[in-house]
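A protein chain is absent from this complex, but the other protein chains hold their places.
For clarity, chains are labelled A and B in written order, and residue numbers in each chain start from 1.
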Amino acid sequence: MTRASSRWIAQRLAQMLLVLWVIATILFLIFRLMPGNPLVAYIDPNFTAEQQRALVHEFGLDLPLWQQYLLYLKASATGHMGQSFFYHAPVAQLVWETLPNTLILTGGAVIVAYLLGTAAGAFFAWRRGAAAEGIGIPLALAARAAPEFWVGMILLAVFSFSLRWFPSSGTASPGVQYASVWQQLTSPDFLRHLALPLATFVLYLQGLPLLLMRSSMLDVMEEEFVVMARMKGLPERRILLRHAARNALLPVATAFALVIGYSLGGDVVIENVFSWPGLGRLLVKAVASKDYPLAQGAFLLIAAVAILMNLLADLAYAWLDPRVSYAKR
Amino acid sequence: MRSGSLEALPRPRAAGAAAWRRALGALGSVLRHDPFAAAGICIYAVFVLVALLAPWIAPYDPQQTIVRGDDLMASRPPGREFLLGTTNVGRDIFSQLVYGARPALTVGFAAAFCVTLLGTVVGIVAGYSGGWIDALLMRLADVAFGIPFLPLVIVLVAFLGPSLWNIVLTMALLLWKDTARVVRAQVLVLRERGFVESARVLGASPVRVMLVHIAPNVLPVALLYGSLAVGWAILTEASVSFLGFGDATQISWGFMLQDAYVSQALSSGAYNWFVPPGICIMLVVMAGYFISRGYEELLFPRLRRQ
Partner (left out) sequence: MSLLALEGLTVDYRTQRGIRRAVDGVTLEVRPGEILGLVGESGCGKTTLGRAVIRVLPRNARIAGGRVLFEGVDLAALSEPQMRAYRWRKIAMVPQASMDSLDPVYRLGDQFREVLTVTGGLGRAEAGERTLALCDLVGLDRRRLASFPHELSGGMRQRAAIAMALALHPRLLLADEPVTALDVVVQHHILRRLRRLTAELDLSIVLVTHDISVIAQTCDRMAVMYAGTIAEVGATAEVFASPRHPYTMGLQNSFPNLVRPEQTLIPIEGSPPDLIAPPPGCRFAPRCPFAVDRCREEAPAPREIERGRWAACHRAEEAGELRAQSRDARRWRVGVR
């Protein structure tokens, strides 16, 4: 790895930490500024007065604000995010356990959606004026305009409840155990559970890469180097794939980085529709039952996932576009 | 030269007003050239009318549980009496749908307005001022990119309370950055243009230059993002309501979907309940996309592709 690229990675990591810090601070402020007793952020109101006093002291809630803030930062950084009111278990453990489910659903959906979307977009650009274009584009727009949870509801009603092809919730049928993560990921039962939420998420996500890739391809195909490639006698398919599509991907990669924040919102609602036990569902449950430590922890981890995806998107773009020099960043 | 001396010259002010008129007149142009955008405007018009005339269009009160004699009219299928049937506690779905247009459009336009206003102001200030103001505002925007949108909305709305205006506020706080970026880019270009230079030379104050000369010229771009923001706002409100954090006093389309979901409408196959609200949301959001695409074609026309 060159010095420039390792320096760039270090810079990006630093930026990630900065954003995480900002988010943690925002969370801290929300709880402090929240109407009502700030203590509820840490202390189950069902505790006895003595237990509460003990906890107050443990969390330093009797200290000045800035000291609390520093304690909070230290605690978050080391993974001590308190105890869940609802589950009576450490928050850190709970969110860590559900993280893989979110990663599988979101990661899987993004990969499938962007692969399919860009391929379809490139195809539509190549075969302009095809009947498919007149139908495909409005459909792609409609998919972006429809609420993802509503699409999920329809898929659930049709494919799960009516046709009984797929289960209606969760990641596993009752009583099923897995020896390892790999076994879980490849088991048919898991995949059947994953199918509908993944399909919903892919339907929602594919609109952007499809429309953008098509638009980008149309632009690139007018570029001089594409015309030159034709003059050089290169076969049309090669021009399309290796030259046009390769360049058309760049705006799509840029756009992807910009919509990550919104994509994770989609994950949250989809997890709730399908009762998929991921971070999104955990967050909603926690907020609904006023389980503040858990809500904080879930949100922080979701933000971390967003930041990670941002980093990956940046890496992907830098790899795709040689004009981007690591040093410049 | 004091900026007061500008009052004597009619031209800058006329140029400002003319520019505003020109910017708004572009709407007519869009309608004429792009059938999709025209369709979008029609859809908006229809929904606005429905929202305004809801009490006259809806046959029942959306919250009212309808009883005939001793029977609760629960889970009735679509028919002549209830156009879309009733919910599992006997509320008329069609009336809910009609009244649902109100919160949808209110949130949509209010949020879009706030987002556009805030984003435009930030964009103009950042782009025109340059220097540390610009750097600071853009840093803020950069950081905001790392924050997942809906989760934060959930957290904020849960703590601030489930009212429509809290949703609007939250969205304005989080969505301004896209508009701001684009407006700022436009301002950077405009800043170097002749008419801005001459206004500056004549001694116009920065505020005046921004308001009279720059603002009308970024208005088209700002409106472009504004029309997109309507769709985002409606989708966000629907998502928030669906998750149970919405305003329960108003029957919005999102609320209808949540109601249907928790009342097992999916397993009982009550498509008449949960399909129409989603269609309405989809139509309104699509209308926003079409309008913004038509507008975009007007602002940044692509070279003719045969």
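As a convention for this text, a residue touches a chain if its C-beta (ideal position, glycine included) is under 8 Å from a C-beta of that chain, and two chains touch if they have at least 3 such contacts.
Bear in mind the structure is a predicted one, so any value in this text is a computation, not a measurement.
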Hidden partner chain, touching residue among A:Ala54, A:Val227, A:Leu241 or A:Leu308: A:Val227
From A:Asn247, A:Asn272 or A:Gln296, residue that would touch the chain that is not displayed: A:Asn247
Contact set of chain A toward the excluded chain (per top definition): 223-225, 227-235, 238, 243, 246-247, 320-323
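Everything below uses one rule, namely that only the chains that are shown with their structure count from here on.
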Gap in Å, rounded to a whole number, between the CA centres of chain B and chain A: 24
Touching residues on chain A, where the partner in the complex is chain B: 16, 18-20, 22-23, 26-27, 30-31, 34-35, 141-142, 144-147, 149-151, 153-154, 156-157, 160-162, 168, 218-219, 222, 257-258, 260-262, 264-266, 268-269, 272-273, 280, 283-284, 287-288, 295, 299, 302-303, 305-307, 310
Chain A-facing residues of chain B, complex: 143, 145-156, 158-159, 178, 231, 235-236, 238-239, 242-245, 254, 257, 260-261, 266-267, 269, 271, 274-275, 277-278, 281-283, 285-286, 288-290, 302-303, 305
